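Here is the structure we will look at, set down as C-alpha cells.
A single protein chain has been omitted from the complex, and every remaining protein chain is retained in its original position.
Chain IDs A, B and C follow the sequence of writing; residue 1 opens each chain.
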Amino acid sequence: MSEPLRFRVRILRKPEIADPEGATTARALRDLGYDVVEVRFGREILVELPPGDADEAEAAVHEMCERLLANPIIEDYDVERL
Amino acid sequence: MSEPLRFRVRILRKPEIADPEGATTARALRDLGYDVVEVRFGREILVELPPGDADEAEAAVHEMCERLLANPIIEDYDVERL
Amino acid sequence: MTEPLHRRLGMTDDEYRRVVELLGREPEAAELAMYSVMWSEHCSYKSSRPWLGRLPTEAPWVVLGPGENAGVVDIGDGWLVALRIESHNHPSFVEPYQGAATGVGGILRDIFTVGARPVALWDALRFGPLDEPRNRYLFSGVVRGIAGYGNAVGVPTLGGEVEFHDRFSKNPLVNVMALGLLQRDRLVTRAAAGAGNVAILLGAATGRDGIGGASILASASFDEASAEKRPSVQIGDPFEEKKLIEACLELYDRGLVVAIQDLGAAGISCAASECAAAGGMGMVVELDAVHLREPDMTPAEVLMSESQERMLAIVAPEDVDEVLAVADKWEIDARRIGVVTTDRDLVVRHRGEEVARIPAASLSEDAPAYRRPRRRPADLDEIQDDGPVLPDAVDVGEALRLLLDDPALASKAWIYEQYDHMLYLGTVVGPGNDGSLLRVEGTRKGLAVSTDGDALRCFLDPRRGAARIVHEAALNVAVTGARPLAVVDNLNFGNPEKPEVMWQFVETLEGLAAACEELGVPVVGGNVSFYNETDGVDIYPTPVVGMLGLCDPMPELPPRLDRARPGMAIWLVGPERGDDFAGSAFARVVLDHRRGRPRDVDGDVGRRAVSHAARLAHLAPVLHDCSAGGVAVALAEICILSGVGADVVADDWRLLFDEAPHRFLVVADPDLDLEVDDLPTRRLGTVGGDRLVFGDLGSLDLAEAATRWRAAIPRRVGSAR
Partner (left out) sequence: MRIAVALFPGTNCEHDVEYALGLLGADVEIVWHREGDLSDFAGVVLPGGFAHGDYLRTGAIARFSPIMDEVARLAKEGRPVLGICNGFQILCEADLLPGALIANRDLDFICKPVHVRVETTDSVLTRRAEVGMVLRIPLNSYEGNFVADEATLDALEARGRVVLRYCDPDGNVTDEANPNGSARNIAAIAGGVHGNVVGIMPHPERAVEEILGSADGRVLLESFLEAAEEAP
C-alpha cells in the first residue's frame, strides 16, 4: 500500500468534432508516401497520486477528468490504472 | 484480411525533459483540492492504415514515428496494434 | 587512460594551470565545472574580446553600453530604451522549436533584468535552401518556436529577416533581438551591494537542462560526436516567463530589488558570481535551498544547470517577506539561496559541506583572452576577381518573375503572420515594410528598428559587407522618419581557431566600426557566436545588425509600402551606378553566380541619404529603400502591396537590378518638391495601371507578380496558406 498510484488518462476528440491536428498529420504522412486512411489525435495524461486506496484514487481521477482534464463538449476520456 | 489496420502510437516526453504543461496542470489540480504527486503530458495518435500485411504496416508506423510523429530528441514513443 | 576532467570539460591544459595558480591549489570538481563554462568561448569571449574595443560605443544618450545585460539609451521625456541581440544557433539545429523558443526566452530576461518591460522582438534567420526537406523542417520549426514562445509570453515580434544559402544547411542561424522600455528611475543593476543582503532564486525549478550545455555547445564545432555531448534539450515555458516578467516588474515598482541577474549560461554559478563581482562583494550560496526538478543532482549539476525562466534577485533582509509575497501572488517559486558577504569569495555549500570557494571576480575577470592568428583566405582574390558577367540585354519582366519567387526576396508574410505583431497597440508600421515603427505611449516619439545582414556579401568582402549592412539598416529606419540612435550586433562566425575565420571576424569589425562612426551611431551591445562549423564547413561570416532609430516627433502618417495610389510620381533618390552586381540578388538568382567583389559604401552619401529619407518621411506616403533586387524589386513590392501597377521610364536594365547602396524610392504627389540637392535624384515614372511596365525593357502583370511573390515561401514549405 505504500506504492504511489499511477493512472493513465486518455483523452480523445469526439468523432464528430473536427481534428485539425489529425487531418494535418494525415496529409503530411501522405506527402511522405504513406498510405494512411485516417489519423486522430488525442492526449495522454499520466497522473500520479500518493499511496492510498486505489479505488478512491481512481474515483478521484475520474472526477478530475469530469471537472478539468477533459472537455465533455468535444472530448471523451478513459482512465486506466497502471 | 480486409479489415483496416489500426495502431495506437503513444508519445511521451523523456523523463528528464521538463514538462511545463504537466506541471501547470498538477498545480491546477492541487488548487482544486486534489493531492497529486506528478502529472506528465503525452500524446496519443491513432493511425489507421488500409487492409494489408499487419507486420509491414506496423513497421511503417514505426517509421512514421521516427520520421514525423515523434521527436526522438525529446520524446520516446511506443506503437501498439489495436 | 581516461582524459583528465578539465579536457573533457573543454578546457586547455594552460587554462587549467591558470585556475590552479588563481586558487593556489587544485580545483574541486564543482569549481572546475564553473571555470570551464565561464571560461568557454560563449561566456568569456576569449577569442573576440581583444578586438571588440574597435567598435565605437559612446554617445551622450548611451546609458549602458556593451558588457551589461542590455544596452540602454535615453530617448528623452524620462524614457529609456533597452536593447539586446542574441544567437541561439546550435540549440536550434538540435531541436528547432525549443531551440528558438528558449532563445526568445533568454533574450527577454536580459531586457527585464535591467528594469525594462520587454515590448518587441525581431528575428534574424539563416537556413539552407528550402528545397531540402531538412531545411524546411528547421525553418518551420524555428518560426513556430519563436511564435510559440513570443506570442504566449506576450511580447510582439515586429519584424526580422531571413536568408537561404547552402552554407547554413548544417548550421542555421537564429538571432533574436529584443527591445524594452523603462522610466529613467527604474534602471536596475546586477551589482550586489550590502553584506547580509539575501539572494533569492525566482522562477522555474532546476533540472538537468543543458548542463554545460548551451555554452559548451556554442563553444565547439559540431559533428557526429557532439551528438553525445548533447545536453538534455531545454524546454521553454513562456507561461512561467510571463509570470516572472510581471513579478519582477512589480518588485521593481515597489523598490524591493537591490540588484538582479538572469540565469543563462552556467546558471547559478554565473549569476551569483557576476552579481557578487559587480558589487565588489562575495556570496555564500546554499545549494540545498534550490528547488530541484530532479532530486538526485550533484552540486556541480545544480550550479551549472541552464534551466530556463529563472532569475537571481538580491534583496535587503527586511524586504524578503514582501518579495516572497509578490512571488506568491504571481504563482512563481522563490527561495532564499544565498547571502552577500564582504570577502569577495563565492562560496558554495551543499549538505553542510563547502564544495567551492573561489574569488567571485576570477570567473569573469581572469578569463583568458587569445589573440588568435589571422590570415586572408588564399582563394579570396580569385573569388573577388571572378565578378558576374552581365548580359547585354535582359527581359526585365522575366528577371523580375524569377526574383520575386526567390524566398529571400519574397513576401515574409508566412513568417510574420504567425507572430503576434500588434500587442500593446504600439505597432504603427509593422512587418512587411522596411523598419518597423512603434509609438511610445504618452509621447510623440516613435522607435524604429531594422535588423539586417547579408551573408553572401560579407563572405565576398567582410569589411565592405559589414559596412553595407549598417548603412542599409540605417536607411531602413530612416524611411519611417527616424534618426539612427544605436546599434546592437550579432557576429556569427565559423571556427575562430582557423586563421581565415579570425581574419573575417576582424575585417567585419573594421567595417562595422567605420560605418557606425560615419553615421554617428554607437554600438550598445552585441553577441559573438563562434564555432558555427559543422563537419569542417564554416558558415558564411554573418554579422547581423539591429539598428534602433528615434522619430521625434513621429510623422502624422508614417510612410508604408501600401500607400501608393494611381497618379502618384515615383522618384529614385541616391546614386545610380549600374555596376554593383557582385553578391547581388540578380547575380545569384538570374545568373546563378555568387562571386565577385561588392562595392564599398560611401559614408557621406550614406549619411545624406539617411537624413533626407528621415525628412521626407514626413511628406511622402511611400518611402522604400532599395536593397536586394534593386530598384525593380523595391518598386514591385510597393506596387504589389498597394495593389496598383507602375509605368517606369527605363533604358538600361542594369539600373533596375543593380544594388548600389544608399538609395531609396519616393512615391508621392507629382507636385511634391523633394528638395534633395546634394544627392542624385531622378523621376522614374508614375503609379497606375495593372502592370509593371519598364519601357521597352519588359513588363510584368501585377497580379502574377503578386502571386509569385506571396506564394514563394508557402509553396516551398507546403503550407496551405
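Methods note: a residue touches a chain if its C-beta (ideal position, glycine included) is under 8 Å from a C-beta of that chain, and two chains touch if they have at least 3 such contacts.
Computed from a prediction, not measured in an experiment: that's the story for all the values here.
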| item | value |
| --- | --- |
| Contacts of the hidden chain among displayed chains | A, B, C |
| Full-complex contact with the absent chain, from C:50, C:129, C:154 or C:688 | C:154 |
| Residue among C:20, C:557, C:649 or C:703 that touches the chain left out of view | C:557 |
| Full-complex contact with the absent chain, from C:128, C:160 or C:238 | C:238 |
| Subunit A residues touching the omitted chain (full complex) | 16-18, 20-21, 24, 68-69, 71, 73-74 |
| Missing-chain contacts mapped onto subunit C | 144, 147-148, 151-152, 154, 237-240, 242-243, 246, 329-331, 413, 416-425, 427-428, 439, 557, 719-721 |
| Residues belonging to subunit B that touch the chain removed from view | 20-21, 24-25, 28, 31-32 |
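Note that only the chains that are shown with their structure count from here on.
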| item | value |
| --- | --- |
| Chain centre separation (subunit A, subunit B; CA means) in Å | 10 |
| CA centroid of subunit B to CA centroid of subunit C, Å | 36 |
| Where subunit A touches two or more other chains, by residue | none |
| Numbers and ranges of subunit C residues touching at least 2 other chains | none |
| In the complex, subunit B residues that touch subunit A | 4, 10, 12, 22, 25, 28-29, 32, 34-50, 60, 64, 67-69 |
| Of all residues in subunit B, those that touch subunit C in their complex | 14, 16-20, 23-24, 27, 71, 73-74 |
| Sites on subunit C touched by subunit B in the complex | 94-95, 98, 204-205, 207-209, 232-235, 237, 239-240, 293-294, 307, 331 |
